[in-house]
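Remarks on the structure that follows.
Every protein chain of the complex appears in place save one, which is left out.
Labels A, B and C are assigned to the chains in the order they are written; within every chain, residues are numbered from 1.
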């Protein structure tokens, strides 16, 4: 509970700093007997990797993962899986003046007040680089959930700055650097090029979804599935809002509209976003998150120094002009970790439950 | 971690069902030596109580709290505080046909699939009645935080259905049944009367805020203050969205706008909502939540029965036409529980930290 | 984790004080669908109850348990089970002088230093009376384990003061007030009568065992089954030592003797006490505990008062001259809670494990 472990039964402990020798995580609680190799994990890491287009940070990190433990002869043993990712392109000189001033929108001020000291190199522990081990852990969860329940996770960008991105097809998502579900992203490229030249940044909205989630996951009062999803999403760097299903639009819905009707063939809509009373319905989980604009911009900002005197701050270095661009695989990973945790927790208590009523979403056949 | 305990150091374990003999909670970890009586808790319970206006459920519950343990000679002893609230107005006959069908928007379907059986009386464990013990626990947290740090919690309704409620003054909130920060709520009353007659329900948006929060609360990676707030809020019955600070509006903000500038006199705006890098800045915490329309409506809805056959459902009984109306004190309580937990957690690790840089929000003098 | 909850998946939160209005617990995580009534629990409570012989405290408590939640139509629902036991025979005047002095062997001194205040009535929270709710919770765990795996729990006294009690038969245990496995306990009665008249007290040794424990329970490194048993047993009031299997006798054993040989028909001895590498073997769990002599004695003792000055302390009131006498059902209950927790935890991770090698203790047939 010291803030760096996610989950209880599938517990992922994250360590490292942006410019330290390595980052990584320890996964405790993975079911045994699953085939697992580094390539299973590398795929998702590569989707999140920096330097893959001109629209993201140019830091050059291969983000190559090593499995240090928990796998024997290609199979998980049920004991802790340590995943290590070495940092290779630290340039701490880029961050020289950060130690004396507080960058607006960054954690500099809060870390110093909390701990009395801070690692300024690349944001230290507060860097979004620490999402890489989460993507790695999420890949392990995804693999198990796919093999066990057929669960699949997908995400896409639905808005960047002022531009709402129309949903055309999931097929497009992997063919552009924005994870946009649209065939033509030239307007997004132009928009980002303009923003970068202006020394500014923008926010984004990401949608993430899980299909094939078994009915019954989630706890009734506090560890609701949607509450844990909100926790996971809001914990991603720069996230300022989370919606499940109809989200904020539900404020203006009527009860006659919002409550999803049931038929023998399944639910007839999904305003619930796949969760009722904190427990999965068997429908797709539907999550939407708001990501704030990158705080690291080269436009000068008004701030103070550590002595409390006024100071102007310019953040040089290599940064994403929109941190939302690489957020899609991160959000997918976190969603997978939440579902994984609840899948294990559910069967701990309810493995013996037999229900005669049909599972209308066909999860249990 | 079985889903009915909130918090770790200030841990609140909730028990009971809507129509059982009693509901309540056990608070474990309360600091010792604080004066505490039932009246300290009753005040907030009375704000949440049903039956106080024609716009909420007419169930008649005094919600009188009894302290069963943890207080000796009027002071907390540091050992578990058991709070008991007896149910007095159960009318289970109102819910007769619920057991055979699944009400759209309700947890009937998911509970049955999770547990194999369910308590249908008033929604059983999934009833919003179970927020009463949370309000009670929140009152204890509020009292400690006020005495220790001067922290105060406030909330109000900012939208009900289609009607956006202008913020005029906090003073109005306690003078109308909607927790509206406006002097004249006649339009809200008309709106709700109309809705009730139409056999329909609507959603709401609630704002909740905490002032006087010390700088430094929250953990860096997962147990971020805002992540825990999102967890707490999304766990409240019917909540479908959570925002911190600028929330979803941050998607369209530029970095030059969003990042709150600092001056020797304090932060110059609060897009962050009081949290940077998951850690409190010392500014007010600003949270907004979306509450879906009540699922219990008398308009017939299409559904299925437990055998999987089509069935029409009409939900009679006593219900809130907008569950958001009574949500304000609940959201305040949950926010208080989150801050309390982090206040204790922070000093566990960081009690010895001394910072020479000024606390610009004046929390630490 | 605030010290009053036992277990994580089958989590028992205990509340109350010796002389408050009530004591009790909340069980969170009980599997649903189990028949459960108050009589299932009362049986074990009655075995622990005070006042049943002249050798234990004469406080008259019926220890009648009420189920306040979590059971619907006689079956567990999977939601929290609150068990309440009202205190009926508080005589706080008996404890008048305790507040100003520290009784040797008692928690008076430590509670005051920890919390700054303490509830002196009957020892407040530190009273062994708080084991009653644990016995109640243990009864629920026992019932589930019996129905699911055929697991049974038994305990007996093996030594009281200087007298080693020969093991004759489990049948005798329920026929004498000492839980002695011997037909004739007249020597124990004489011993205790003498001790009581002398105003002194003595210790005891208790054996507790579980048969029919499935193979595979326990975690490899820290949450080992034997480690959790040690935690549970040492947490019982007055316990000063815990042994698993051969225990301290293993110091003088040779490896050729200690390591239990295996044959196709099973293990050929049980020096391990049913646990290897922290994981259950399928043999009986064998646990032995040392209980210190009761600290509450009428013989004057040297101590200090709260100002730090020398003071003589005499502890009047109603006390067990050997707290070990009523410890057997308590130790059984705690053992059951440990096994229950691990049974749920095991299947969370390993529900899919299929082993082709035979279970030589026939647990899985």
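One rule holds in what follows: contacts are C-beta pairs under 8 Å (C-beta built on N, C-alpha and C of every residue); 3 or more make two chains touch, one makes a residue touch a chain.
All values reported here derive from a predicted model rather than from experimental measurement.
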Omitted-chain contact residue, chosen from A:124, A:203, A:274 or A:293: A:124
Which of C:121, C:205 or C:326 contacts the chain that the document leaves out: C:205
Interface with the unshown chain - residue positions in chain A: 1-5, 8-11, 13-17, 20-24, 26, 28-29, 32-33, 66, 68-70, 72, 75, 77-82, 114-119, 121, 124-125
Contact footprint on chain B, counting only the chain that is left out: 1, 8-9, 29-33, 78-79, 148, 220, 344-345, 347-353
Interface with the undisplayed chain - residues on chain C: 1-6, 8, 14, 102-107, 109-116, 125-126, 130, 159, 161-162, 195, 200-205, 215-224, 226-235, 240-264, 268, 271-273, 275-282, 290-297, 299, 301-304, 306-310, 345-346, 349-350, 353-360
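Throughout what follows, only the chains that are shown with their structure count from here on.
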Superposition of chain B upon chain C: rotation angle, C-alpha, nearest 5 degrees: 180
Copy pair chain A, chain C: interface residue numbering same or different (half cut): same
Approximate Å spacing (C-alpha centroids) for the pair chain A, chain C: 45
Touching two or more other chains - residues of chain A: 1, 8, 220, 345, 349-350, 353
